[in-house]
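One protein chain omitted, others in place.
Which chain is which? They are A, B and C, in the order written, and residues in each are numbered from 1.
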Amino acid sequence: MDPNGTLFFPGQSYTIASDVDALFYFVLYLPIFFFILVTGGSFFFAWKYRRKGKDTFTPGIANHTGLEIFWTVIPTILVFIIFVWGFKTYLTMNVPPSNAMEIKVTGQKWFWSFNYKDGASTTNELVVPVNEPVNLLMSSKDVIHSFFIPGFRVKMDVLPNRYTTLWFEATETGEFDLFCTEYCGKGHSEMIGKVKVVTEDEYNKWLTSNSGGSDLPPEQWGAELFKGKACFSCHIIDGNPSVGPTFKGIFGREEKLTNGSTIKVDENYIRKSILEPQAEVVVGFQPIMPTYQGVLKDDEIDALIAYLKTVK
Amino acid sequence: MEHAEHPSYLQHHFADSQQQEETAKLGMWIFLLTEVLLFGGLFAFYAIYRAWHPEMFVEAHKVLDIPMGALNTFVLITSSLTMALSIRAMQVNNKKQTIWLLVATLLLAATFLVIKYFEYSHKFHLGQLPGKYYTYEGITAANPHIFFSIYFTMTGLHGLHVVIGMAVITWVLIRTIKNNFSSEYYTPIEMTGLYWHLVDLIWIFLFPLLYLIG
Amino acid sequence: MTENVHSHHHILPLSLYFTIAGILFVLTGITVGVSYYDFGSFNIVVALTIAVIKGSLVALYFMHLRYDNKLYGAILVLSLVFLSIFIGLTMIDTLYRGEIQPIEGSVINENAIIYEQNK
Partner (left out) sequence: MSSSASVNYLNEFKGIKSWLFTLDHKRIGVMYLFGVMISFLLGGVFAVVIRLELLNPGMDFITADTYNQMFTLHGAVMIFLFIIPAIPAALGNFVLPLMIGAKDVAFPRLNLASWYIYVIGAVFALYSIVAGAVDTGWTFYAPYSTTTSTSVISMTLGAFTLGFSSIFTGVNFIATVHKLRTPGMTWFKMPLMVWALYATAVIQILATPVLGITLVLLILERAFGIGIFDAAMGGDPVLFQHFFWFYSHPAVYIMVLPGMGIISELIATFSQKKIFGYKLIAYSSMAIALISFLVWGHHMFTSGQSELASVVFSFLTFFVGIPSGVKMFNWMATMYKGRIKLDSPMLWAMSFMFLFAIGGFTGIMLGAISIDIHMHDTYFVVAHFHYTMMGGTVIAFFGGLHYWWPKIWGRMYNETLAKISVFLVFIGFNMTFFTQFFLGSQGMPRRYYNYLDKFQPLHAFSSYGSWVLAAGFVLMAYYLIHSLYKGEKAPNNPWGALSLEWQTQSPPVHHNFEGEVVLDHDPYDYDTRMVIDDKLIKK
């Protein structure tokens, strides 16, 4: 469990979080009162009026208008309070400040990609500066996903062919979990990532170093991209097929395609597989690989190819 | 519970035939309510998509054939009339008339389907088909295939009801011929009538919504 | 369960059936006729009013609602009430998307309704 958290919640790392938690505790303690009243009451009666013999007379109390009004009206008033409170917090959650920084989020089976205005892009790792409102503009490439950061108490579905938004302002630095909470198939529970909240300085530094290529040699960079861009969620390198074909010994391998032809894996084929995966599909697999068009840049694809050559 | 006469059609758990008939009628009306809600889902789709794409609906409805639709409306209303009259004929114990009126209803229902068939095949021909099969190019507004998805599901479900109705009418027709009914007991024909009128009633709404409103 | 045991079935005069059918034919003619005139947004009102009148005639006379137990009519009305609840509450969603916070992003797919709506 989160060391800063309580039994119920992870730590409060966003301005809204304390609001949500406060209402939660209100709606927790209030019913605990009623809970004790109702179940406590009935358990008490069950003991107090336990059957002692056949000849106890039970009075035919049919109703008591006062009591009945009481337990209709009081809960009604209480639920009104709960509603208004929940509603107000919801409004705050919904209206982002106008100066919020915008990041584009794309969900697809089964990873998240983040595109920054400055050209930087990441996969499964959202880096944001602390104390600055961030507005996410989200859409999906396939089915519905849902973007959830428990530490910030925010969640929003990510729909195909449509934008939804979600905003937050992180109040402390650190790493937070990021989950997909709308069931989206086999990799649903692997569609998780991290939100890194860093200081303004670190953020700017990160931004500049991430907008261009990398200093690493291509094979190593490719290996990182293999992890970072979530190829590994469908391709593994130990020789077993997973969702997609194994990458062990992929370069130079002969593949049978569903269109009947056979092909030898070379640079062009790999590039095509990444950019237009549905064009040529390997026999025995579903055509479900997502396109990386717009997610991977040219030099990144080169790096990946360089890396794949090394996987023997 | 002393039943003076115990007619063969009276089921054991009813006190008398009046109770039996009323129960059947109530059951039938409840069933009709579920039918209204079944179609209701499609009407909801219609309303929502129409609100989203008003121009497209206006443009797309023009390709439907109003004379054919109107003709079918006349046919169905007439069949409703013959159905209602067949019940009345049974009420006055005119079995022969009942039979002829039921046959007329069946024929009118078949006419309805034939006309629908011509409409459908014309649309198939032009590629005015639902969803991904839509190939027609005469409509400029966005998403016309949605209109045809709705058109075909609504009229298709309605057509299915016509077919089921015909089966049920055939069944009561056979029972009438077999002398199962009399002015004392004709509940099955009456229930069939209620169902058939509902089918008519739904068409009364489908026709303007799909064909006429521009 | 009612008092009037063996109140005999209500037999309506033949003329009534023919009159109702006649009115239905005429109304069908009218609704087709007026559809060639454009009343703007009133088109739907006119067409549906006529349809409701026709529907009521079928329900009241062909289906005998007028002479039968009121419960049956209530059932029919109930179904319509719940249908309107269904359509109404769904439309609270579909008609008001993006009201509090209009969404501005480049169009992903022109077909998608959200863009159609914001035009």
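Note that in this section a residue touches a chain if its C-beta (ideal position, glycine included) is under 8 Å from a C-beta of that chain, and two chains touch if they have at least 3 such contacts.
Here the structure is a predicted model, which means the values were calculated and not measured.
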**Study point:** Omitted chain's touching partners, listed by label
**Key:** A, B, C
Check your understanding: Among the options A:Pro10, A:Pro277 or A:Pro290, which residue touches the chain absent from this view?
Key -> A:Pro10
Check your understanding: Which one touches the absent chain: B:Val63, B:Ala142 or B:Val168?
Key -> B:Ala142
Practice item. Could you tell me which of A:Gly86, A:Pro133, A:Gly228 or A:Pro241 touches the chain that is not displayed? Key: A:Gly86
**Study point:** Sole contact to the chain not displayed, among A:Glu68, A:Glu200 or A:Asp266
**Key:** A:Glu68
**Study point:** Residues of subunit C (touch criterion as defined above) contacting the omitted chain
**Key:** 1, 71, 78-79, 82, 85-86, 89-90, 92-101, 109, 111-113, 116
Exercise for review: Extract the touching residues of subunit B with respect to the undisplayed chain.
Suggested key: 1, 11-14, 19, 22-24, 26-27, 30-31, 33-35, 37-42, 44-45, 48-49, 53, 130-133, 142-143, 145-146, 149-150, 152-153, 157
Review point. Residues of subunit A in contact with the chain that isn't shown?
Key: 1-2, 5, 7-10, 16, 19-20, 23-24, 27-28, 31, 34-35, 38-39, 41-43, 45-46, 49-64, 67-68, 71-72, 75-76, 79-80, 82-83, 85-87, 89-90, 93-94, 142-144, 146, 148, 150-151, 153-157, 159-162, 164, 177, 179-190, 192, 286
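To be clear about the criterion, only the chains that are shown with their structure count from here on.
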Practice item. Take the average of all CA coordinates in subunit A, do the same for subunit B, and state the distance between these two points in whole angstrom. Key: 48
Exercise for review: Just give me the whole-number Å value for how far the CA centre of subunit B lies from that of subunit C.
Suggested key: 15
Revision key, fill the gap. Note: subunit A residues in touch with at least two other chains are none
Review point. Along subunit B, where are the residues that touch subunit C in the complex?
Key: 16, 18-19, 22, 25-26, 29-30, 32-33, 36-37, 40, 43-44, 47-48, 51-53, 66, 70, 73-74, 77-78, 80-81, 83-85, 88, 91-92, 142-143, 183, 193-194, 197-198, 200-201, 204-205, 207-209, 211-214
**Study point:** Contact footprint of subunit B on subunit C as seen in their complex
**Key:** 1-2, 5-6, 9, 11-12, 14, 17-18, 20-21, 24-25, 28, 31-32, 35, 38, 43-44, 47-48, 50-51, 54-55, 58-59, 61-63, 68-69, 71-72, 75-76, 78-80, 82-83, 86-87, 90-91, 94-95, 110-111, 113, 116-117
